[in-house]
Structures are given as C-alpha cells and as structure tokens.
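Got a structure for you, questions after.
Every protein chain but one is kept in place in this view of the complex.
Take a look at subunit A:
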Amino acid sequence: MSTLNTSITTDTAQRETTTQDAVSMAKEKPAEAAIEYGKTVGTPFADDAKFCLRDVEVFYGDTQAIKGISLDIARNEVIAFIGPSGCGKSTFLRCLNRMNDSIDICRVKGRLELDGQDLYDPKRDVVELRARVGMVFQKPNPFPKSIYDNVAYGPRIHGLANRKSELDDIVEDSLRKAGLWNEVKDRLDAPATGMSGGQQQRLCIARTIAVSPEVVLMDEPCSALDPIATAKVEELIAELSQSYTIIIVTHSMQQAARVSHRTAYFHLGHLVEVNDTDKVFTAPEHELTESYITGRFG
C-alpha cells in the first residue's frame, strides 16, 4: 500500500512540472514485447509485387537492425516508411538498392527480389541495379557542375544517348518531369550549386529519373526544404507515381498521409503494421502505430 501511495505522489509531482520538462521527459518507447518477431499486421503483401521481400534481417556487426521483415511493394505504388528515429526504416530502404554494401560491418539476410530476381545475387551488376532503383537523399547533393551536366551525367555514363540531341531531349524531359524546366531552361549552363534548396532537390530528382529508373527511393527528401518547395516535391511524387514505384522514408507523418497509398510503420527494427494510408491515419490496427502517429511517443 505504501508503495502505491509513493507512486501516486510521484505521478502527481510529474503532472505539475512545466511543459518544457514534460517534453524532455518524453514517454519511454514501448517495450519490444508488444511485437511478435516477423509478424506484421495489416496488408503487407500485394498481388503485383515489384519488390518481394521475405524474412529480411540486417545486422551491423552484432547488432540486429532489421528483424525479420516481410513485405511486398506493388508496381507504381507510393509507399511511405514511418517510425521513430532508429527504427530501421532507412536501413531497410537502403537494402533495396544495396546501398548498405558500402558499409563493411553490414550484413543482409533473407530473400529480397526485384521483379522475381534476387537482389543480392553475387553476379548482379550493382551499378545497373542502382540505375533501375534510383535514390534521392535527405540533403540535396548536386554535383559541382552545371544544371545540364548534373542531369546528363547518368545518361552519359550509362550510354543512354548516342547523339547530343538525344541527350538534350533526356535532360529536357527529366527536368520537365521534375517540374523544373520552366525555372531553369534559360540557364542550363549555370552551376547547380547556385540554385535554391528546393530547386536543388528537384534537380536531384531529375538526375535520378534521367536514367529511366523503375523505382525511386527517397530518404526524407523534404526535410531540408521549406513548405513551398516541399509542396512542389510532393506534387512531383504524385505525378511520378504514374510511371514509377516510389518508396519514401519520412519523418513527417502529414507528408506520409498526403503522398502515399500505403504506409508502413517500423518500430525497433520490426515492421509493425502496413495498411492503406487512409486506414493508418484514421483507424490503425496496431496500438504502437496509433501511439506513434498520434504523438504519444517517438
């Protein structure tokens, strides 16, 4: 009984602390016990899968970062990966074009297939894979070259254009798709680094789609952008989804709600829930998803 009383006192004391304190005491992340290994609620599987991923595990040395995730990603869908920092969503994303290969201590296990073919086949050409599965990063990273050369770089090294006019067409087409053509058509020779952050990010998207990828991975593509530039990139995602499969990692839940068809919630390396985005944001199935998207921890 005395223990109970003490806990009540503590609880009341906590309730009386200032808001600032309350924020710094942010709730403990719920225990991993609430999740069954390898179990995902909702609809993780799709009929027309571009990626078929089964029992994926990723280790950094002895630490397991991804814990038995199985997921299908459908053709031309936009799927958002959300979850608190360190939940494994970026690690998982980077498995999809083998960006983790460059990390020595990183090991990927499980079955990962792109169009039914093993992603981690030792005979697979990783450069060709990354042309098919392009990536846009958090911070815009244009090459210190002209706007034109930034977009033309990929098609050149992959030999996609035989003549200058063909290359011109690819550059224009990519910039148009990225919604940037009208803003830069008169200064294609200007250095890309002189553009605004939002323009640079759209340039990076143009550079990615210039090599005609099938999938675009986006790792928090808007976190360094202002709301207007963010809106333009989101608009672009909607348009690109007509022809590409898009997988986006985002810390902005509103962004996930706005742009994606399905939302996947990651927690401590587990894939807790995958459902239609509308469902996730109105009536999620898993308690942890609910807690995260309603701002109860994270």
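What to note about this one:
Here, a residue touches a chain if its C-beta (ideal position, glycine included) is under 8 Å from a C-beta of that chain, and two chains touch if they have at least 3 such contacts; residues count from 1.
By definition in this document, contacts and distances are computed from a predicted model.
Missing from the rendering is one chain, named in UniProt as "Phosphate-specific transport system accessory protein PhoU" (options: "Phenylalanine--tRNA ligase beta subunit", "histidine kinase", "Sulfite reductase" or "Phosphate-specific transport system accessory protein PhoU"). On the side of subunit A, touch with the chain left out of the figure occurs at residues 8, 11, 19, 22-23, 26-27, 253-254, 257, 281-284, 289-290, 293-298.
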